[in-house]
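One chain of protein is taken out of this complex; the other chains stay put.
Lettered A, B, C, D and E in written order, each chain numbered from 1.
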């Protein structure tokens, strides 16, 4: 099967890392197609960026010519998910919900480690809209921006361990990494804190593979019915200078 | 003061109606600036459209050269609200939350009349994210698309009365119209059903005027802090063929 | 239009301050009628006082001979609101819900600064009954009684700043002042903490003016239908020695 | 021990019936003191009446000269409960919460049969404030006013059976009677519907007796601390013409 | 009447203490029958033990030859309660819910003091399933295992006071002891902390006596209908070496 894994931002290094991470856990026979929007922010931090990436991601999906069997949206707490479900029939999973799903059976309550304080409520709302917020007991920030994560792996590790520890003190028994494509981070945090740590990209690949294997597709009778035919002026976006990947 | 009232779609007839409706209730001295996105769907129905209009609306706001004192976002249940709050300092209100706010003190529980079934959960989530869903006891659909509302006013009236009646039977004591710019509809439904009926555009104008009068502005210490400086490839959207209004 | 602003207690100095505060924000053409109960406590602190002021306020309203277009009930977290809605057709708003309403669009979560610890749960319940508790993330007390607020403005300012800071630490991005008639307090706290601070009296005046302007009145089909005709022994209270104001 | 059972209205026939009902289930050695407010409505129906009875009941309690060991407040869904808890040290229970408490262990979900539609939300809020609303799955009205209940016992029985049946269809497995002093009604409904039916007065007597036996009293460290010393103008009410009972 | 009080574990010393405690508060004429499972852990700590004690308790009840009028299940937060309600017609109450019930009217929010951290969520879920979790604001652990409680009464007292203090700081106004059969502990904690402290066994005896007195029995129309007739291989358990008490 072929799974598209879409980075939410236009940072192609990150797109590559995410695709690589996805490939590292994909089943034999699963092809991972790493894609990213043609326009939009180089990192998504906050509601403003999030809504831009939502449309940019949908724009990318409209233009997608490859046949795919499933889609992973690799923005933690970012918008667009339900729009992609309307657009596509194949299963769509974002890494926020995938991480939460796999966290649920591993502990009584889970926590999320995110980048900036400003994203905490946004993540909470994303989990709530996904129906997965009930057992989320803490969302703790590292105060590192998305693009700072790669700068200094040791600092990133330490910041994640510190935020993770705060979540554990508040009652979390499992942790979700609220970012994408950080090679090795979940192992190093898991090792230091002694609790399961979940990477959303890897989680999402597994769950989408299961949905595809079972022949399950998005319900088309309600809120995720295909978009209505209508005029959408200037859409999809045609003349930005972004490169398609 | 000057209040921008932004239609969420690219239908300029609707933009005009919305601005006219806003003007009909604005205080003396309030100037209403009717605007609309330069691109995007002619009507917003469902998550896919909603995320496009969210980005298109933000794109429009980035390019806004007029000084404004407040913003009304005239899409019922549509996205983008929190992004606009990041972008601007002035108060931002969408008609979904404004209608709900004014409904709360008028009855124990309120209902919403919307266009299509597919929007019910989306509106519910919008109200929840706005912190106003607790007393919403029913969201009932008319099965008329946004663009069909203007076609046949009598049919529209009848469909809204019918959906309103369903909401009352489920316990609503006040009704919110889940659409924008329908001249006279709230009066005719109110008359027939004998309960308060709230038009979100009119409600929002009043609440924004109050916020502006009191010198209140959006909090910039948390989730609505200004967007971070960063590269946003191809943004704002430059080369679509849409007309700015 | 004429708006009655009813202090919940029998302290006429406070009634005057509240009316003055209301007048300071009323639209041109709005007349503010400051009233207070003829009997009851000089300040409302706790459930016992609250239920006395609820009945005393209703008693005052029954005897009201002035025509009014709307009512503001100026007791933060106090009871009686829904009873006034039964009694009157015109819009009724209490300052608890008005402050919360205006807080919602300005930040992701809001906090309330109240006087005494003992009022925290009562305020929480008042917000819940009003359908506005969802985004209230902290209610913090100053440990100053209602009548102590006026004694020493500097101490009051410092106590509110301190309690406000606690609320911000718990995630609030906007603050509501849980008291009435404190001239200048919201400005001084706003200045020191750098977040929007909302005075309930001023908020309520604006929202009621909007409701009145839109011709909206209380729903009479359900829980706020007019009180049933019946014998109410010794009611309204006739022989207390209180002065009507 | 001596338990005061306070009718919330000024209908002395009802007060007698309530006291009689309480006595029918009191343990040997428990003295039941039937009391009622000196003023207020002859029946409580809706928020307006409820707030009057709350103050009138507190007024009655302030003047109570008898030593009591516990208090039952016999108004279903009526206010005042938390005020009495401030005023007194002895356990205070209202029949709304008592009925719900005993309903919980007898079935997975319970329903309430009330008099008028207008009381449904008020009862829901009363149960929520008492912390007992979670398992309440239906509140169904008979459309009989409080004073009509006694008129025609057969009609009353039939109306309660009909409303009870509606509650069962919605998932209730146990029923609470939302009224006070209706001799024999819970037996006749129980017989016809084949489910446990709980009378709040009887329930409350048992629970208060248990609290008293265990030496438990109201917590005085938080919201139910004794009312603060202060001037309460014209309170307690001195010159109404009501008779104390 | 005869009330069975069933210890959830196989520790007969504890069974005796629990029965003694129950007898100390039972009404004259109430006979307390202390029983325990024939097999299972000597103390219940965590989900694994809890599910074993649930079945072991049901096994004990199936074999019960004594006529009983009510059942108290003396495991705090342990499972089995709803199964016993299916099996029996007489009222069944567990000490978790009984303590919570009596706590509700005594303070605005209550706390629970439990033994080990690992039980916190389990107790929370038990209260939720019982419909009584809404007002539970804190569950604090002493870090003493069940069997350590008896070892050193002074240490136990101190640990409970310390955990109780934590609960009060989080907003509790009443405390429930999350254990069974600790003679004198609720008095000593109550004395030191100055708040009501509730022992679940004593609470449960009183509530069950009330239910029995009122002739109330478990609803048999829904989830607690009698178990279906069917083959249950090897059940009840026949050949364990446990002694029946």
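To be clear about the criterion, contacts are C-beta pairs under 8 Å (C-beta built on N, C-alpha and C of every residue); 3 or more make two chains touch, one makes a residue touch a chain.
Since the structure is predicted, the reported quantities are computational estimates derived from the model, not experimental observations.
Visitor: Could you tell which one of A:87, A:163, A:211 or A:233 touches the chain left off the display?
Guide: Spelled out, the listed residue whose C-beta touches the missing chain is A:211.
Visitor: Touching the absent chain: which residues on subunit A qualify?
Guide: 25, 27, 82, 85, 91-93, 97, 101-102, 104-109, 128, 130-135, 168, 171, 173-174, 194-196, 198-199, 202-203, 206-207, 209-211, 213-214, 216-224
Visitor: Going by the touch rule given at the top, which residues of subunit E touch the chain that is not shown?
Guide: Residues of subunit E in touch with the missing chain: 10, 38-43, 45-52, 54-56, 58, 79-80, 82-83, 85-87, 117-122, 125, 128-129, 145, 147, 222-225, 227-228, 230-235, 237-242.
Keep this in mind: only the chains that are shown with their structure count from here on.
Visitor: What pair in B-C, A-B or C-D shares over half of its contact pairs, by residue number, with D-E?
Guide: More than half of its contact pairs match D-E, so it is B-C.
Visitor: What's the distance between the Cα centroids of subunit A and subunit B, rounded to whole Å?
Guide: 29
Visitor: Starting from the mean Cα coordinates of subunit B and subunit D, work out the distance between those two points in Å.
Guide: Chain centres of subunit B and subunit D, defined by C-alpha means, are spaced 44 Å apart.
Visitor: Which residues belonging to subunit D are in contact with no fewer than two other chains?
Guide: 82, 85, 120-121, 128, 222-224, in rising order.
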